[in-house]
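Inspection log for the structure reproduced underneath, given as structure tokens.
Complex shown without one protein chain; remaining protein chains in place.
Order of writing sets the labels: A and B. Residues in every chain begin at 1.
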Amino acid sequence: MSAIGLRFPLLKSRHVLPGFSLSLGFTLFYLTSLVLIPLLALMIRPLALGFDGFWAAISTPRVLAALRLSFGTAFAAAIIDSVFGFIIAWVLVRYRFPGKGLLDAVIDLPFALPTAVAGIALSTLYAPNGWIGSLLVPYGIRIAYTPWGVLVAMTFIGLPFTVRTLQPVLSELGLDIEEVAATLGATRVQTIGRVVLPMLMPAILTGAAMAFARGVGEYGSIIFIAGNIPAVSEIAPLLIVTKLEQYDYAGAAAIGVVMLAASFVMLLALNGLQSWAAKRR
Amino acid sequence: MSLTVDSVSKKFGRFPALNGASFVAPQGGFISLLGPSGSGKTTLLRILGGLEFADSGSVRFADLNWLDMPARTRNAGFVFQQYALFKHMTVADNIAFGLRVRPRNKRPSNSDIQHRVKELLDLVQLPGLDKRYPSQLSGGQRQRVAVARALAIEPRMLLLDEPFGALDAKVRKELRADLRRIHDHAGVTTVFVTHDQEEAFAVADLVAVLKDGRIEQYGAPADVRRNPKTAFVSEFLAT
Partner (left out) sequence: MRATFKRPTDDPVWLKVLLGTLAFGFIAILLLLPLALVFKEAFAHGLLAFWAAITEPDSLSSVWLSLTVAAIAVPLNTVFGIAAAWSIAKFDFTGKTFLVTLIDLPFSVSPVVSGLIYVLVFGAQGWFGRDLMDHNIHILFALPGMVLATIFVTFPFVARELIPLMVDQGRDEEEAAATLGASGLGTFLRVTLPNIKWGLLYGILLCNARALGEFGAVSVVSGHIRGVTNTMPLHVELLYNNYDYVGAFSVAALLAMLGLITLTLKSLLEWRYADELAAAHRH
């Protein structure tokens, strides 16, 4: 090397700390082989059907009903989780009471509990002879084996998302703005409704979107309590499994693509929400 | 065995941090890189330490093509502005680190390492603090540990990045006197970066005044003060 060590920009592969090529190389290798290639398979498979075939595969009444059920119920569950998630986050952040730590830890239960366990527990609980189901039978309300069961299960697994997204934002909010509202004559309810809630909107929406995304794709907690009756109480993931068992790979992949596309849209929406939230701050 | 820096340049994106900086320092000299923020002094120091790569130019030291060597092998002790002490290690472990990571055949024995650590703690005037953790030390004490750690590897060159930046005036004065004393004792070529001209002039043999990535003037403190070469230099020294 000459004393005038000119460095060509292209050869700028030197780094101060060691291990760049090794760590990045391994990371990319892992991701490509385990994630990207299989996902590629998912997106290529339906192409074999051609555009018409693809459209036909996903617009049968059964498929449409399953998609409607998965997306519609997840949406409703996300709303319920947002409302109660806000209440729970409020209680956990603003109130003081014994056992708060325990209550806080319990919120993560749907995260920590394997989905199959939650599935059979919810199913048994809301079945006509279950603890809760039996209480509702006299009123003609059936939860298990109906779309209502799907709603209950999705609400169950979505709750941690709404609570956990709101908690840090709420605690960071500080009391100043509420104090100002009080000095201006607002009641507590008015303050919460007109001042606090609007400021929390991005976080609430983010939590709701995450709960929604989780509900759409969820399988284990739902299939036991749902009736799994085609076109009535059959969720989209179950339909994928059924088609696989019938060796209809292309059909299964078609539904999978739709769900993946929906996930992608959700991811973009979430990122958009978060940058909107960051700008407001 | 002088240090020859020749036309070193570096760009960050489109911003030219260094634009052809050159100077020559004698073996064992104490050089200060002085200038306002953005002048490129820290960039130059980091290039000397192997923590940045120059886009062009060369550095020769101890008959070596300095810039071709990775930081690990340069044996240039570096003292960071925020000290960068290993917070999970005691003071003694911090200082001993450079000795412990040497390959087996070059590693001193445990008792030698302990002896050296004690020596260095005495040198930086922190006797007895070997079992403390960085979080238990004051800023000035942490700075001394950082210097001791850099000296432990018997460096060819000692590089300090605004070493007294975060400390109050009294501590700064003490520490810079100590730094000079340590330098004279160890005889190691020392380059330190500062924006404080009083500090630079009080302690360095040679001062390089930087502006916009170039060295505007370089010389003994007295010379630079008496004969400022450019308007910038005289204005900078007047403040």
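Just so it is clear, a residue touches a chain if its C-beta (ideal position, glycine included) is under 8 Å from a C-beta of that chain, and two chains touch if they have at least 3 such contacts.
Keep in mind that what you see is a predicted model, and the values were worked out from it rather than measured.
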For this session: May I ask you to name the displayed chains that the omitted chain touches in the full complex?
Result: A, B
Problem set entry | Hidden partner chain, residues of subunit B it touches | 49-51, 70-78, 80, 82, 84-89, 97-98, 101-102, 149-150, 152-153
Seminar exercise, completed: Even though one chain is not shown, subunit A touches it at residues 15-20, 22-24, 26-27, 30-31, 34-39, 41-42, 45, 84, 87-88, 90-92, 94-95, 97, 101, 103-122, 124-125, 130-132, 152, 155-156, 159-161, 164-165, 168-169, 175, 178-179, 182-183, 188-189, 213, 216-220, 224, 237-238, 240-241, 244, 247, 249, 252-253, 256, 259-260, 263-264, 266-267
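In the analysis below, only the chains that are shown with their structure count from here on.
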Exercise. Between subunit A and subunit B, what is the gap in Å from one C-alpha centre to the other?
Worked result: 52
Seminar exercise, completed: Touching subunit A in the complex, subunit B uses residues 6, 50-58, 60, 65, 67-68, 70-72
Problem set entry | Residue ranges of subunit A touching subunit B (in the complex, touch as defined) | 1, 3-7, 9, 12, 14, 16, 18
